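For this view, one protein chain was removed and the others were kept in their places.
Letters A and B mark the chains in the order given here, with residues in each chain numbered from 1 onward.
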Amino acid sequence: MLKPTWRGLAGIILSTGLLVSSGPAWTKTLRIGAQADAGTMDPQAQNIQTTITLLSMIYEPLITRDKALNKAPALAESWTQTNPTTWRFKLRPGVKFHDGSALSSADVAFTILRAQGATSQFASYVAGLTVTPVDDLTFDIVSPRPDQLLPDKLLYVPIMSKLWSEKNNALTPQNLKDKQESYTALNANGTGPYRLASRAPDSKTVLQRVPQYWGPLDGDITEVVWTPIASDPTRVAALLSGELDIVIDVPAQDVARLQQNADLKIAKVDEFRTIFFGFDLKSDKLKYADTDRNPFKDVRVRQAINLAVDRDAVVRTVMRGLASPTTQILAPGNVGYDPALDRTVTTNRERARQLLAEAGYPNGFGFTFDCPNDRYVNDEQVCKTMATMMSQIGLKPTLNAMPRARYFPKIWDRDTSMYMMGFNSPYFDGMYSLETMLMTRDDKKGEGIYNYSNVADPALDKEIAAARDEMDPRKREAMMKALYKKITDDVFFVSLYNQVLVYAMRKNVSTPVRPDNWLEIRWVTMN
Amino acid sequence: MSALSTSARSRWGRLSDAARRWIDSDLARDFRSSPVALFALVVVSLYVLAASFPSLVAPHPVFDLSTLDFADAFRPPAWLEGGSWRFVLGADDQGRDVLSAIIYGLRVSLFVSVAAVALSVAIGVSLGLIAGFYGGWIDSLIMRVADVQLTFPAMLVAVLFDGLLRSAFGEQAHQRHAISIIIVAIALSGWVQYARTVRGSTLVVSRHNYVLAARMMGQPTGFILFRHILPNVATPVFVIATIQLAVAIILEATLSFVGLGVPPTQPSLGTLIRVGNGYLLSGEWWLAMFPGFALLFLVLAVNLLGDFLRDALNPSLK
Partner (left out) sequence: MIVYLSQRLGQTVLVLAAVSLLAFLMFRFLGDPVVAILGANSTGLQRDELRRQMGLDGPLPLQFIDYVVSMLRGDFGLSYRLGQPVLRVLAERVPATMELALVGMAIALCIGIPAGVYTALRPDGLLSRLTMAASLVGISMPSFFMGMLLIFIFSVTLGWLPSFGRGETVRLGSLWTTGLLTISGLKAILMPAITISVFQIAMIMRLVRAQMIEALRTDFVRFARARGLPGRAVNLRHALANTLVPVVTVVGLQLGSIIGFAVVTETVFQWPGLGLLFLQSVAAADIPVLSAFLVFIALVFVTINFLTDLLYVAIDPRIRLSDKGGIA
């Protein structure tokens, strides 16, 4: 599994992290500042990295990653493939949830069943799986078809307690239907190194180290205080004035200033997240536009927008150089990545206008596009710049920027004509994007769950499925590269850049920066 | 030819008569004796002129997005290193001239607040006239509604109406009607003051003999209201409106600052400050500070003017 790129990456990560493990003699509180709060304490209700990161301090999956980002045992001690569709797992003995109950196979079976529920956002990871407990600590997971990535997917499924969930009527993720309060919105009971001590949504969440934690910890933090601060300057000011120890989403424009501060340091890594725009590719009449057709279904219109984008300018001005331009939706470091697709077009407004005219829009058309304003680094500014660039080829875009609390439900409902997206493949494999963003939507099978463009092309589905089910890694990668070439050439998405991830922290804090923007609390030290 | 020039001359004559009358009036004398008020009047006039003819005043047509050049992004004000006199107050993240953005933003801010005040005068004065003239249960109803509304501060009322209209219209329609919605929201938060003042004056005036006479002569009610009563209440309404204009400007800026106001594609001063706020720490202070002080001076000048008018025209409102 370990590819050459990984080794290099692992080296970088290791060199940024200071591995000091000393017993905590006194309280070491790590005050984390983030742009937004975790939306819930339910580990299956919100597949957004902020929520995942915070909950990963409390909950643990069967399998985790080590510092080289390879798979490593967590709650599962071992796993082996007993036949093409069956994996046998052995649980670590003696692990206890924070409420004192012991972890058993029944909890895993319950968790996976729960994650398949209608309100779960993690259904794609566990679609079609069945769990058969063998004994208290042994169980089989059977997948409907051979899946080499099954263990990788389980990395994103933190294990919950069956008893606790039953007792608190939390059998499905974030259940609002019964007119009952969702217990898991505010409470958590995991096996992880920290337990939830207090939670005030939108203002402060406090985690405390669990003394009887089963595993070793490289980090030495005894208490975590998580503070969401929406306003960029306020958040940065809080770090500058010493009220925070680390900020995990630093606005690009403030990096230079923070670097000058003698009490602070900056850690950067090329993130696996690509920022791009998608279009409604299904409706015959675009919902939010002043035309009776759907211009975005015409590849020439999408090509025109692709040609209108001045990626270097965006990276230089809005991102202050903290991004690398790209024309595809897959970042380096993922299986299936082809560097040739990073520069398929260069800015050419003349050609773009020509293409619009050929498509029947010599005077452009008006439409509204949706953007979050508190999710990605400088998202609203990027969208403003996008509006400017699209205007420069004669289009008349209107920007509709909103907080993530409204943005994501809107695009989950496919209620958009053009939208912004920042996507990374959780298990560093390009198949994830293809399967979830381009296959025809089928929530049960976990296919097309993020297909906000409403692509529905049986031929494409077939091709993606063929690559997915291919067992020969070499052939599989070739098939994926061909697919990425196709969707890049047909401009399914207009891609802008891959983000550079920046953490800013006090000098005494040390942490590796993972390219999937996952602050791993187990590795954080303070001295 | 000569007929034309005669009529032009007489029109000019009428104008200059009016000007002379104005110069001789009490108000003008008061203005002359108060340099501060005169200064405020000049400032407000300049603001209004700039907002009325932005294309003549602003160096760049900033809302034509196709004219922007990213090479100019974040250019500092002219007098700083790297600045250029093409962008006197610097440029923003899109390479948009800040001075021009302020002028066009001013247009949006002033349009919204003047329209809101006008609407609120229309609502307040009509309801006040009706309440005062008819009395009885109509009066009680209107005044009780006014009481209820007065329990809520204008800021809350405006945010609430904005939120309500936003949900009622749906996201898309809201985008399209954002400006009208914010005007209505601000107007609804300010009508009570006019209604109370006008009602009070109406109560008094409608007992005067000439109004009673007009009533007995069978003049239509609407005519009586507008012909005989309205002129008597016009002065206090005018004074309140001036003071309320300052409040409306602040409300609009505040709503836009918290992201509930006009859409980012039609930035008002408040929107410019909100966007500029993100660059306060990174060194591009001009993006927030210039629009901020432009707003402060505008409100200050309007307030000075309002204070002056109140003292000069209607000391009883003190």
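As a convention for this text, contacts are C-beta pairs under 8 Å (C-beta built on N, C-alpha and C of every residue); 3 or more make two chains touch, one makes a residue touch a chain.
Being a predicted model, the structure only gives us computed values, none of them experimental.
*Asks:* Checking the contacts here: which visible chains does the omitted one touch?
*Replies:* Within the full complex, the chain not displayed touches A, B.
*Asks:* Looking at the whole complex, which of A:Pro73, A:Pro133, A:Pro201 or A:Pro332 touches the chain that is not displayed?
*Replies:* That would be A:Pro201, which touches the missing chain.
*Asks:* Which of B:Phe53, B:Trp79 or B:Phe152 touches the chain that is not shown?
*Replies:* B:Phe152
*Asks:* From the list A:Asn169, A:Gln208 or A:Ser231, pick the residue that touches the absent chain.
*Replies:* In the full complex, the listed residue that touches the missing chain is A:Ser231.
*Asks:* Return the single residue from A:Met402, A:Ala465 or A:Ala478 that touches the missing chain.
*Replies:* A:Met402
*Asks:* Determine and list the subunit A residues touching the chain excluded from the picture.
*Replies:* Output for subunit A: 40, 174, 176-177, 179, 181-182, 185-186, 200-204, 227, 229-231, 233-235, 237-238, 240-243, 402-403, 405-406, 409, 412-413, 415.
*Asks:* If the missing chain were put back, which residues of subunit B would it touch?
*Replies:* 143-144, 147-148, 150-156, 159-160, 162-164, 166-168, 196, 246, 250, 253-254, 257-260, 270, 273, 277, 280-281, 288, 292, 295-296, 299-300, 302-304, 307, 318
FYI, only the chains that are shown with their structure count from here on.
*Asks:* Hey, how far is the Cα centre of subunit A from the one of subunit B, in Å?
*Replies:* 46
*Asks:* Sort out for me which residues of subunit B touch subunit A in the complex.
*Replies:* Residues 64-66, 68, 70, 73-74, 93-95, 171-172, 175, 259, 263-265, 275, 277-284.
*Asks:* What does subunit A use to touch subunit B in their complex?
*Replies:* Against subunit B, subunit A makes touches at 231-233, 236-237, 240, 251, 253-254, 256-257, 287-288, 310, 313, 316-318, 368, 373, 378, 380-381, 384-385, 387-388, 391-392, 394, 398-403, 406, 410.
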